[in-house]
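I'd like to ask some things about the structure below.
One protein chain is absent from this view; the other protein chains keep their places.
Coming up: chain A.
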Amino acid sequence: MKKLILASALSLCSFGALAEVAVIVNPSNANALDAETIKKIYLGKAKSFDNGNKVNPATQNGTAIADEFNSKVVGKSSSQLNAYWSKLVFTGKGTPPEKFDSDQAVIDFVAANGDSIGYIDSSKATDKVKVIATF
């Protein structure tokens, strides 16, 4: 609980002071994505890449980088986003992004899945994944 308050306090008052968020895809993925499309993917409003393949998004579960991504890119707090997804999940209108507990787990998932997208602390990026945007 204390950690959560600290994390959200930090993300509120320190754009840039905290780690930068990097949005990553599989190196084989040649689709270009702008910030608006990334937001739509994480809201379940965009479901496919430009080439028609279904997007397989990964998110992080309660990490500081998740709070950062949710507020900077999706424009909602983590609880607001949870409430938003609960409306879709329990009415069969959408499947939320798969949840992972660390940057490394997201990297492994994105490296192994051609149509996946994820976000990590940009300092953790490796050549197993391709960074397509930073926030």
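Simple rule for what comes next: contacts are C-beta pairs under 8 Å (C-beta built on N, C-alpha and C of every residue); 3 or more make two chains touch, one makes a residue touch a chain; residues count from 1.
The rule is short, and it goes like this: contacts and distances are computed from a predicted model.
A chain of the complex is left out here; the name its UniProt entry carries, from "Sarcosine oxidase subunit gamma", "Porin", "Multiple sugar transport system permease protein" or "Metallophosphoesterase", is "Porin".
Which of A:27, A:62 or A:114 touches the hidden chain is settled by the complete complex: it is A:62.
Of the options A:48, A:104 or A:134, the residue whose C-beta touches the omitted chain is A:48.
Of A:19, A:89 or A:125, it is A:89 that touches the chain left out of the display. On the side of chain A, touch with the chain left out of the figure occurs at residues 1, 4, 8, 45, 47-48, 62, 77-79, 82-83, 86-87, 89-93, 95.
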